[in-house]
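Let me begin by handing over the structure; questions about it come next.
A single protein chain has been removed from this complex, and every other one stays in its place.
For clarity, chains are labelled A, B and C in written order, and residue numbers in each chain start from 1.
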């Protein structure tokens, strides 16, 4: 594929203009200002201008910098991994399940560990759905079990076993100090230990989740913001078919 | 001097957190988003998160990124060049002129070439001054001549000769496409050609002017935002004394 | 002045419903105590510290009392009995029990024990009263800002880092500092101990952390010439204990809701209703302003459709608060600016809601929350949503103004987020200083009609709730669209039926002695 080099754009192609803001943990003086400028240079910004510098008190100062990014990226060389499937609508999903599985697909979902942000998982699973997209509960070929907030990984695994879940949906919203990575790894390890990992389709979602990250953590797919029930459902049914076709 | 390494600060020392925003001249898709992320990595940001990506139409997309800057700067090694003088008040300046020069100091100022932003130079020169700091016109030991906006360098040099100016003040506000560099170089060259350069104290000011830059361009001093008349006056009189004392 | 024409009789009817709703719950809960109420009582008697496994001594002692089948009599009487017998302090009793050197039992001489208990309790009440007086005198000497007060959170997870951030925030203009709690603390059935440095999305609420932050803020307040109020979360499974340590350490405000734990943390209702009563009583006595959590409803329900549930809940919270002895000005009733920014005329409805609440609770210290749900990664747009929130807050004269962060959808605040948020609010408040006195809303206009209709819906829903009872209403998902059953949720095992001779010295002292 032909190279497609791009640089940030301010008002002229390849001018590289970017805006930057940050705090330095020092009181504001000329050296701090110059330090801010030099940091921008280290980031590869030519002619950086510290357009705002303000003392925040208690030995902190705030900077806004504009500069010209020297880096460029070749978009043609970028491969973005994303879950591969064709998005069906609710009826399509139902039909495919009926046809291929010949039974209801069991989906169990939860916000695990300390995370109590259920709005995301509810948006995917509950009847009401999100932005006019109905949730999995409304799919008559699915049995959708939403365990809600702050579910221990152990409890989730136990329920998944009991319910013979085909799909596990995990939501992780809190990412501070990378707590989501710990939680997600823990769940994956538990499933592995229970010998369940290969028997379920394991999906994670949340605003800071990418498919890439999910794969790295040993999940089958990851979904970020603006996901709707049909995306997840489509992926799940396609994945099931892939695994169960010989 | 002991090293004083600093990094940007988000909520923990050395977490390196910075905020970044820029446009890429491509329509928004997964590759563009990933490209934005990779650019941030090239800038030396660890774990960059593209927290906002929006299509702007016409093959442009806008990104906001947060990441952890890996670079650090040693503030102890930074030397900031600044005009060296002790800032006096109006009376102090007047007294020093009276004592050392024994005549009025002649100061001529202008916004040169295409620049018509006079508010800055007026703030320094005119009676009224700025933020309660009276301008040079109010200094009875000075003769302050403000030529105003869009003065050709030639005219300025001519007037400086005629008036036997001790000090030339130049204001440059418009910096687009670095036009101020061209203008300032041009004036310096003209003064050189007229053999006037060593006879005047040459000072430039403006919101994007630093002392460093001024020195590079062959000026005696540069002043940025929040300059007041007494700063310039103090520098000028000290510089005059330095040059004329043997 | 901004004033809407509302039907006062309708407001009165709604408030009467709420009064009966709260009273009915109160009566039903009277026969019960909880493990955390008892632990709080022990803390108020001076028991503190942890065992070798970091289990707090109040927990050790209460568990022991449960094992000995004694808790239903009230921990205070049993412990004071042992104190008298052994001539030692409550703390020594607890340590002995924890060390396995003492087994608790009932002691004779109920009268004497009660009197001794009261004497012990009075000591703590005096300490708390001194803290209250100290607050008053600090405010008098260093001063305080005019309202709306700027409320900022710190949430680094590390109390020492929090202190740094809080000091900077004070310098930047904060009037109130809230130390956000670590994710998950509300479901711990104990209060962690000591200075802590490892929280997620927040810092553990511990007595030592309270103390460290209080000292830092007193110092910062003196420097900036403004008393800086300290806030924490009196919420979750240890609500009464947090109230106790907060009162001791001179916190000034507490997130403290009669229903939040039930709805958002799936804590059992009975547990919550009992705990909230005790905790509020302590808060009332300590002169602490409580903050209720109705704003949270709008993070799951739609801000327009559910506007009346916010008002209904505030009225209920108000009545529960009265039952615990809180004064109107101690009621930081919560509401929020959460209408979808894409909605045409959404700003008008925000004004209507905020002004309605202002007029229904003229004396309350209303807590107004910034946009959160509709904040996105677009920090520039978010900063403006926050600015309009600031506009509504000053226009409708709110009291406790939580600062919106442009990075709300991204991370817990960075120092610069807070800095810019303060600038935003200060700019808006100052440039519109007297706008509230200059603007009138058209009689019979859209804003007024919106407020009236929310008020009518509130009256209706409260009548409904009164009919079915609050537990039933909650189980029907009337608040925040979340349904909780009466016997579901965490912490029901900590609800204990009081025996006939149950005794606790604090209610008598505190309900009488609030400011």
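Just so it is clear, contacts are C-beta pairs under 8 Å (C-beta built on N, C-alpha and C of every residue); 3 or more make two chains touch, one makes a residue touch a chain.
Model, not experiment: these values are computed from the prediction.
Here the missing chain is touched by one residue of C:348, C:468, C:492 or C:511, and it is C:348.
Contact with the chain that does not appear here is found for just one residue of B:23, B:94 or B:153, B:23. Listed for chain C, the residues touching the missing chain in the whole complex are 1, 341-348, 378, 380-381, 383-385, 387-388, 391, 406, 420, 423-424, 427-428, 430-435, 437-442, 445-447.
Where chain B meets the chain that is not shown, the touching residues are 21-23, 54, 56-58, 60, 62, 113-116, 118-119, 122, 148-150, 174-177, 179, 207. Although one chain is not displayed, chain A still touches it through residues 9-13, 17, 19, 21, 49-54, 64, 66.
Assume only the chains that are shown with their structure count from here on.
Ranked by separation of Cα centres from chain C, the top chain is B.
Centre to centre, using the average C-alpha position, chain A and chain B are separated by 44 Å.
Separating the centre of chain B from that of chain C, both taken as means of CA atoms, is a distance of 51 Å. Residue positions of chain A touching 2 or more other chains: 21-23, 60. Residue positions 409, 411-412, 414-416 of chain C each touch two or more of the other chains.
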